[in-house]
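All remarks here apply to the structure that follows.
Heads up, one of the protein chains got dropped from this complex, but the rest are sitting where they should.
Chain lettering (A, B and C) follows the sequence in which the chains are written, and residue indices restart at 1 in each chain.
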Amino acid sequence: MSVAATASGRVPHYLEAGKGIKSWLVTLDHKRIGVMYLWSVLGAFLLGGLAAILVRTELWSTGQTIMDANAYNRMFTLHGAAMVFLFIIPSVPAALGNILLPIMLGAKDVAFPRLNLASYYIYLVGALFALAAIAFGGVDTGWTFYTPYSTSDKVANTAVMMTFAAFVLGFSSIFTGINFIVTVHKLRAPGITWFRMPLFVWAIYSTAILQVLATPVLAITLLLFMVERTFGIGIFDATIGGDPVLFQHFFWFYSHPAVYIMILPGMGIISELTSTFSRRPIFGYTAVAFSSVALAIFSFLVWGHHMFVSGQSEYASALFSFLTFFVALPSGVKMFNWLGTMYKGSISFASPNLYAMAFMFLFSIGGLTGIFLGALSTDVHLTDSYFVVAHFHYVMMGGTIFAFFGGIHYWWPKTFGVTYNEGLAKIAVALQFIGFNITFFSQFILGTRGMPRRYFNYPPDFEELHRISTIGSYIVFAGFLLTAWYLIASLRKEKNAGDNPWHSVALEWQTSSPPPVENFVETPKIKHGPYDYDHPDAAPLVLASASSNRKAS
Amino acid sequence: MSGSHHDNPYLAHHFDTPRQQLEANKLGIWLFLGQEIMFFSALFVGLMIFRSWYPQMYHTAAHELSVPQGAFNTIVLICSSLTMALAVRWAQMDVPNNNRTVFWLCLATFALAGVFLVVKYFEYSHKIHVGTLPGKFFDPSNPEFPAALKQFDNAKLFFGFYFCLTGLHGIHVLAGMGVIGWIMVRARRNEFNSKNFAAVECVGLYWHLVDLVWIFLFPLLYLVG
Amino acid sequence: MDRVTDPTFWMPKGASTVAGDVDQLYYFLYWLSVVLFVGIVGAMTWFALRYKRKSETEIPHGPHHNTVLEVTWTVIPLILVMVIFVWGFRGYLRMVVAPGDAMVINVTAQQWQWSFTYPNGVVDAMDERKDKQPVNGAKDMPVLRVPAGRPVKLVMRSNDVLHSFWVPEFRVKHDIVPGQYSMVWFNAIEPGDYRVFCTEYCGQDHSMMMATVMVMKPEEFDAWLKKKGGEVGGGDPVAAGALLYKTKACGGCHSTDGKPSVGPTMKGLFGRKEEITDGQPVTVDENYIRESILEPRAKLVKGFGPVMPESYGNKGPADQQLSEKQVESLIAFIKSLK
Partner (left out) sequence: MAHASVSADHGHHDDEQHIAHVTPIKVYFAVWAALIVGTVITVAVSYVDFNVILGVPNVNLFVAMIVAITKALLVCAFFMHLKYDNKIFAVTFASAAIFLAIFFLLTFSDLMTRGQVDDKQGTFVKDHRAQQQVAPSATPQRSAH
């Protein structure tokens, strides 16, 4: 295999392939583009995280704590918009997907390398517009930009700038999606049949379908919003016969699938982590693969469940509620199959797997509380309250972000060739996990008891729970600062990771770490699935890497 | 580029065969066309909703559009689709002067697109003249404002959709003219042959989509009011 | 479920007739979630500890798939979620279909204020009770008074942007969309005070947009309403008329600044000589105004269409009809617009 050919060190890896800033800015190498995305989205995560901490600090006490209502409203909008558009949507697909998808397929690059670089620059342009909107006074509409408030003259014109930023970012996402779909269809190495693709690839593929078919609707919706605001064409304006609720339909037609753009790749990561660290094939591989596609398709059918009390017709609400429940099935299938994978495995407690287990814990809560919101009568009480806030943070943060950080830790040696301080990593996972639960579990209680969302000010009887939540958020923040510290520190070390520190049979670990420019010295020929630890061809790989490597963790 | 190990100069380094590359390019452009459909979707959905909410307004407003001009433009676009399809056909063939033929067919397509935009210009300027414009430019006090529309304040909705849809479509026509021009330049350089025609085919596919959108736009805006 | 339920660890007090239903489903889902969560996380923890990696060269062997098991854990959830759907749907139907005899109270929401209009035209926007202090600097605290044990239907409209009406103790919530009448109904079981929140983000003071629902004994409510009805606008008919002009949204069609809109402006209207559609002259006096309000299509001023709703007179539904006193107030208000 190619491992032997590269171990001699004759082939330079992609980080050495060119020196200087210019070699990065004009690179067409998917791994370098992925690394640039990685730093960019982590920057956005820091921005959104700081906003979150300020929001939580303001909520320490009723009334004004550190900022006034105006600043608070801008702050939670900044938090939402930065986290959704700048961080979570591009996080796993654009950063980890770019680094790994071609390697996992045994391809030399994505199908359209130039388009890939263009996507990154489009992302940067969008991010600049978003930052400009913040710099010129910020936006206080919430990340959903609901009309008619957002089109009213009470909202500054920075709203147009912010929506334009989201519009531009959308095209970055669309082009990434096109690139990945074509790569999966046309660039798989010999032997990689559809059902020998890693589940991460299945997840990214399903995500890409959503990116290509749902994101344009966001683009046209935001375009209509801008036209409406500028020229008053009236589509969303009730006073001249339009319909404000129509904006919500258009918005959620994208933004519900967008929830799956955010969570599906995370689920893909968990499949990889669970298999590697249980050293077992994914239990019911086919079911898990199809569940990704099923989630992608179902996600187009259920957007109206964000609108049960919005003035949408009762018939539509009933229909959307009915369809919504079908989403529970593929989500459940994934969860049960991961458990099946762990059963009789050889389970390692390395930090990426701790993230994976934290994901299963948190995503279970996120998923189960989704049932409360899908059922019509309980949703009427719970929607637009802190219950919803807690629910989607359990899914988005407890789900996607924990999976993303699990993936970063897992593929850190692959990407940069270095290992991080495993002891600190374990402490960081613990801080993030405990802090997260303190922050958001208290919000379930708040919401059920009657605390509405997006409130600067609140009645005093909610103060105690808000304080608990705020303390939790500081713990989470400390956890992420610790992670940032040891990851950055690791980059200064010499390349010490070895090619396959986790003893995985997955294809991306069968080339050197970091990989060479075209990923493999020779096009790999695949004879077994990505997780076949007990396959006669694969088992020796594990044993060989286990004996040749230094300590794994 | 490390494509030196290929003997085909048109093959990019990360592809193994010309067919793989062609199909990848075409799948890419088809996905792009899929996203274009969804890009136009919300406008069509909104248009149809307001049509069923305000049938009389829609009926009256649609009758202010010029069917002869719309129909003429439909014919123009259909013809341009034909010339574009023929251009792709010639690009695919290794016959003498095929690049010349591609050039002239593309020029014809380009010219027909220009005709389309000129007709569009006359339609727009008429509307600007009589004040049937979207949103805040809607002006019933204009002396030449159509009398039948005066009773419909919300007719500005119809013209909002009219201008958004045709405007967005017009931008696509302009973009199409741009990429067709690029093909013409490359045809002048004799770049196309049976091994290298993906660019022409992809531009062709895009141009047919512009036609497809108009095939639906024309009856929905002009005819079914 | 026609009794008030005490607050639990999760749910606030249940004070309307639909609350019991919602809470039952909530707690069913809650315990179902607890069971599933303990099952999943318990299994995960058990596997992680039981199958902890013992050596770096260990290659475990176990099942790759099990069709029976996989079908089971798809079908059982399917049955469960269908049960939950039907349960939630039935509760929802009760929430959206108001009893026919419900008392209608009109609710107007605007940034960042609630106002409530009762069937007899009484408008209650501000708190008048000394014991209701506004929460944390909210500018004022409007009070919605409702009788206990009778169904109340709120017909809600917004003057500007989206708002949402939520009383956690009643478990009812509905967005208020400009251009639509939105509706919630409830039957509050026992007298008491409850908070109303705006739950759809509506701008700067969104979090100050609260009100109190004051559930009163039915006979006290009736007495209060009757007393208030007798003194609309505190004896100043112009002020009362101005309030009606606002709450009935007359301004949508009739300006007070002299510009004609859908209907004639009210500025300087009184005493003006107009020409009606058949060319006859008419002088705008009390009788003409009264007739135009109650039977708007009887005599139309030339240039204006027959678009004013006829619901203010006795053709309209009871909750929209104007009382004699209200018409008088409106006439006084129009007279004042010189």
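Note that in this section a residue touches a chain if its C-beta (ideal position, glycine included) is under 8 Å from a C-beta of that chain, and two chains touch if they have at least 3 such contacts.
Keep in mind that this is a model prediction, so the values were computed, not measured.
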Residue of C:Val81, C:Val96 or C:Val123 in touch with the missing chain, whole complex considered: C:Val96
Which residue of A:Ile240, A:Ala287 or A:Ala428 touches the chain not shown here: A:Ile240
Sole contact to the chain not displayed, among B:Cys79, B:Val115, B:Val130 or B:Ala199: B:Cys79
Touch residues of chain B, complete complex, unshown partner: 5-6, 16-20, 22-23, 26-27, 30-31, 33-35, 37-38, 41-42, 44-45, 48-49, 52-57, 67, 71, 74-75, 78-79, 81-82, 84-86, 89, 92-93, 151-154, 194-195, 197, 201, 204-205, 208, 211-212, 215-216, 218-220, 222-224
Positions on chain A where the hidden chain makes contact: 185-190, 192, 194, 209, 213-214, 217, 238-241, 243, 245-246, 249, 253, 300-301, 303-304, 307, 311-316, 319-320, 522-523
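The rule is short, and it goes like this: only the chains that are shown with their structure count from here on.
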For chain B paired with chain C, centre-to-centre distance based on mean C-alpha positions, whole Å: 47
Touching two or more other chains - residue numbers and ranges from chain A: 242-243
Residue ranges of chain A touching chain B (in the complex, touch as defined): 107-109, 111-113, 115, 174, 177-179, 181-182, 185-187, 212-217, 219-221, 224, 227-228, 231-235, 240-243, 246, 250, 253, 517-518
Residue ranges of chain A in contact with chain C within the complex: 62-63, 69-70, 73, 140-142, 146, 148-149, 152, 154-155, 238-239, 242-245, 278-281, 283-287, 309-311, 314, 317-318, 321-322, 325-326, 328-329, 332-333, 335-337, 339-340, 342-349, 357, 360-361, 364-365, 368-369, 371-372, 374-381, 383-385, 445, 448-450, 452-460, 503, 533-534, 539, 542-543, 546-547, 552
Residues of chain C that touch chain A when the two form their complex: 7, 9-12, 18, 21-22, 25-26, 29, 32-33, 36-37, 40-41, 43-44, 47-48, 51-54, 56-66, 69-70, 73-74, 77-78, 81-82, 84-85, 87-96, 111, 135-138, 160-162, 164, 166, 168-169, 171-180, 182, 195, 197-208
